[in-house]
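One protein chain omitted, others in place.
What follows is subunit A.
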Amino acid sequence: MEKLHFNFDTTDAIAKPVHVGVVASGDLEVIFRPTDKKTEVNIVTGSDGFKEVWANVLKRFFDRYPIQANIEINDFGSTPGVVNLRLTQALEELKDEK
């Protein structure tokens, strides 16, 4: 198990918390919480040694969607494709709640 921490400079504050994904092999759980501080991403992953892959996936996401949130991720061996999809799903849920 590995704990990873990332910070991003973003601008678009979110109003409500959202929670997507499931606790299951090959999947992950993503929780976005509103914050007035810097965007912080805390990841707990069962797959060690993928810090660079996470950094790339997250950078690409925040470059496109500069949301400001406190983000918690619990990963159970998901692929980058699944991570992207869960982040996108969380975004959609934010939009739905507006």
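The criterion applied here is as follows: a contact is a pair of C-beta atoms (placed from the backbone, for glycine too) under 8 Å apart; a residue touches a chain by one contact, two chains touch by 3 or more; residues count from 1.
Methods note: contacts and distances are computed from a predicted model.
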The complex's invisible chain, by UniProt name, from "Ni/Fe-hydrogenase cytochrome b subunit", "Helicase Helix-turn-helix domain-containing protein", "Malonate decarboxylase holo-[acyl-carrier protein] synthase" or "ABC transporter permease": "Malonate decarboxylase holo-[acyl-carrier protein] synthase"
Residue numbers in subunit A that touch the chain omitted from display: 21-25, 27, 46-50, 76-77, 81-82, 85-86, 88-89, 92-93, 96
